[in-house]
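FYI, not all chains are in this one, though none of them got moved.
Letters A and B mark the chains in the order given here, with residues in each chain numbered from 1 onward.
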Amino acid sequence: MSSKASEVLSLLKRDVLLGNLKRGERLDGRGPEDYREIKIETGIIGKAEGSALVHIGDTKVIAGVKAEIGTPFPDTPNQGVQIVNAELIPLASPIFEPGPPGEDDIELARVIDRGLRSAETIRLDELVLIPGKKVWTIFIDIYSLDYNGNLFDASGLAALSALLTTNLKKTEITGENIILKEEEQPLPVGRKPVYVTLVKIEDILLVDPSYEEELLADARITFIVDESDNICGIQKGGKKGFKPSEILKAADIAIETATKLRKILPST
Amino acid sequence: MKISPIKLIDENGRRIDGRLPHEIRKVKIESGVLKNADGSAYIELGNNKIIVAVYGPREVYPKHQALADRALLRCRYSMAPFSVEERKTPSPTRREIELSKVIREALEPAIFLEEYPRTAIDVFIEVLEADGGTRTASITAASVALADAGIPMRDLVTAIAIGKVEGLLVVDLNGLEDQYGEGDMPIAMMPQLGYVTLFQADGRFTAEELKEAFKLANDAIKKIYEEQKQALKRKYLKVAEIGEI
């Protein structure tokens, strides 16, 4: 992930990994387009309006959703507010450092945020309480707990799963006064974007990279795919480039993979 | 002081969650829950959910912080924004900074820091859900994570909060009791060695109540200490089993 991390992989391990890959084998036995095992636990944080802990292999990410009544942005008076925050906390990896969010945290948060916006996952227009004055603000906080590769997909899956299981209190509005009731209702959600990341090592494309594969990767690309196979976001990273043909091939793989991943989403 | 809108002790002497004054909440501890960390632990104490990772002994950055005669113990206590009723800002609050310090000082007496000069031992605590007593539960879990990391220790550190609710001393305050009660007195001990390594109080207590508090704490700490040891044993057995295959 960070440039510092890229120095960690020993040359020896690098050669072994590369040799295996050229024979179509990944270190953990997967084929190039195989995803690791996924486990999603939802509703685990009682104080949160929604929450999910996602395991992708040994990678663990938790997302929590909090809802507060706030004021809309001046230029979108008839929409709720969505705020995504991601923190690569030092608990999750020896390469993460304490301190305010760095460029990796911020890129991750913004990519998750844009995917949810493009897919209109949170129906922001249905979160208005008093037009122009009071709306729901939905905070999505994403914390990595164990980083072993592919934080983008794990974070996206955690955020989506948390949102799909989020409940908001019903409200009663009289004039300017908002009363929160005990009863709850599900957060209104639109499309469900799935994040699929591939890396490129020399000319090999690998789905769902492990940490070692990320260290070795020349470049990374994430596709955000909705249930109609539309692409709701793309983010390329890494220190080298892709050929256009590689990107198009990666997009096809991502769309296929997303269809499979979609099956394990929690039901709203 | 906020006036409690609710009765915290009922006519049968039961607390709001049904416990008797001296009862602790259900506790569950697991060790070795993370792959990257050198040691780790997870604790549930009632609704509290806390995960702890230990890294080290490892190199110190920045280097000038290294100590010539012992390891540098660092501790970061942090609450996830979604762990509390009102979303907490992600950046460290003054409360988190103080708690990081007192938790570090609660753990330090138990560790043979002098065995690892010029290194750092880092304890990272993430509160995933909070419901009263996170600092004591964090200490309990952190000492399991330290042991899980194989760091030599004089003793485990075990902690519990004693509180005062409607004039009565009770053990292991929950969130509501903490908010509406009259006092909170978190205590951490090295149970075998009999040393108190964290001790704070908030609210008003008599000198007599102090004595009683230690007695109550003692019993609770014994129970939790057993859970800590079980958690470490289970991990050891699991490792041993895998080893045998």
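One rule holds in what follows: a residue touches a chain if its C-beta (ideal position, glycine included) is under 8 Å from a C-beta of that chain, and two chains touch if they have at least 3 such contacts.
Here the structure is a predicted model, which is why all the values come from computation and not from measurement.
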{"item": "Formula for the entire assembly, written in the chain labels shown", "value": "A x3, B x3"}
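The rule is short, and it goes like this: only the chains that are shown with their structure count from here on.
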{"item": "Whole-Å separation of chain centres (CA-atom averages), chain A against chain B", "value": "31"}
{"item": "Contacting residues of chain A [partner chain B, same complex]", "value": "44-48, 51, 58, 60, 62, 64-66, 68, 85, 87, 89-94, 98, 100-101, 139, 141, 143, 145-148"}
{"item": "Interface residues, chain B side, partner chain A - complex", "value": "34-37, 47, 49, 51-53, 55, 58, 76, 78, 80-87, 90-91, 122, 124-126, 128-131"}
